[in-house]
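Following this message is one structure expressed as C-alpha cells.
The other protein chains are all here in position, but one chain of the complex has been omitted.
So, chain A:
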Amino acid sequence: MADEVPRSWRDPDLLIKALPTVLLQTTCFLAPLVMTFLLTFQRSRNFQLQWSWDLWTWTDVFSKPHYWTILGHTIFMAAACVAICLIIAFPIAYGLATRFKAWENEIKVLITFAFITDATLKIYGWALFLDKNGMANYTLSSIGLPPEMVAFLYTDWATLLGMVYSLSAFAIFTLYLSISNIDRSLILAAYDAGAGKFRAHWEVTLPLCKPGIWAGSVLIFLLSVGAFLEPKVLGGGKSPMSAELIRQTFETRVNWPLGAALTLVLMVVSVFIVLLFSRLIGLKRAGLAA
C-alpha cells in the first residue's frame, strides 16, 4: 500500500506541478465533452448546424424507441462479450499462471502479438474465413459435411465472435495478474482446512481474482460498447450497435446534434452500469481494490 501523501489540493506548490496535467485534461478531455454537451441543444437542418438552443434533439432522442432498442442491443452484446471473454480467459489465465510456468513467456508473447495485430485486418480475416465460400465451409464440405454449414457470418453471433476475439486478451492479462498474485500457501491453507479442489477454487481463488475479473470486465465492457468494426463487417450492418449508429448520424446523416446526444446517452448509460456493478460487487468491502 502506498504511503499516503498528506497534501491538500490547495497546496500552491502542488497546484503548479499539476498544472500541465490539468491543462491537458481540460483541453483534450473536458472541453470536447462540454462542446458535445452544448451541441445537443442545437438542430440540424438540410445538413446545416443551426444554433437554436432548444431541446428539440433531446425530444427526438427520447421519443424514438429505435435509438433505445439499439442501445439495449449494444448493452446486451457488450455484456455477452464480457461474459464469454471471462469464461474463455479464466482457464487460459489460470493455466498460464499455474500449469504452464515453463512456457509462460512464449505464450504471453503470442497472445500479445495476436492482440496488437491491426483490428481491421483480423476482422476481415474472420469474414473471409467464415464466408459462404470461405475456409471454414470449404474445410467442412471437403470432409463430407453438408455445404454452407457455417452460415453465421452476418449474424449477431459473428459480431460477438469478432468482439470476443479482439477483446479477450484484456481479460486474459488482468486475470493472469490476479491469479499469479495469489499466494500459493492460501490455496494450500484451503486444502488443509478441508476444502476439495473445487471448493478451494470457489472460496479462495475466485474471490481473490475479483480485482482482475473486475478490471477486465470494465475494460471489455467499455470497449465493446464502442465496437463498430465488428458489427459492420461481421454483423453485416444488419443490427447496428450504438457506435455504428453514432458514426452514421455524424457522417451519413450529418446530424451533429443528434450524434452528440446519442454519444452522451451511451456514455452516461455505460458509466452508470459500471458504477452500479462496482457497488454490487463491493470491491471496497473486501478490501481488494487495487
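In this section, a contact is a pair of C-beta atoms (placed from the backbone, for glycine too) under 8 Å apart; a residue touches a chain by one contact, two chains touch by 3 or more; residues count from 1.
In this section, contacts and distances are computed from a predicted model.
Participant: Given the choices "ABC transporter ATP-binding protein", "glycine dehydrogenase (aminomethyl-transferring)", "Electron transfer flavoprotein subunit beta" or "Acetolactate synthase", state the protein name listed in UniProt for the chain not shown.
Facilitator: Its record in UniProt gives the absent chain the protein name "ABC transporter ATP-binding protein".
Participant: Which one, A:204, A:227, A:241 or A:265, makes contact with the chain that was left out?
Facilitator: Answer from the full complex: A:204 touches the omitted chain.
Participant: Which candidate, A:38, A:83, A:151 or A:188, sits in contact with the chain we can't see?
Facilitator: Reading the full complex, the residue touching the unseen chain is A:188.
Participant: Considering the whole complex rather than only what is displayed, give the residues of chain A touching the chain that is not shown.
Facilitator: Residues of chain A in touch with the missing chain: 183, 185-186, 188-196, 199, 203-204, 207-208, 210, 286-288.
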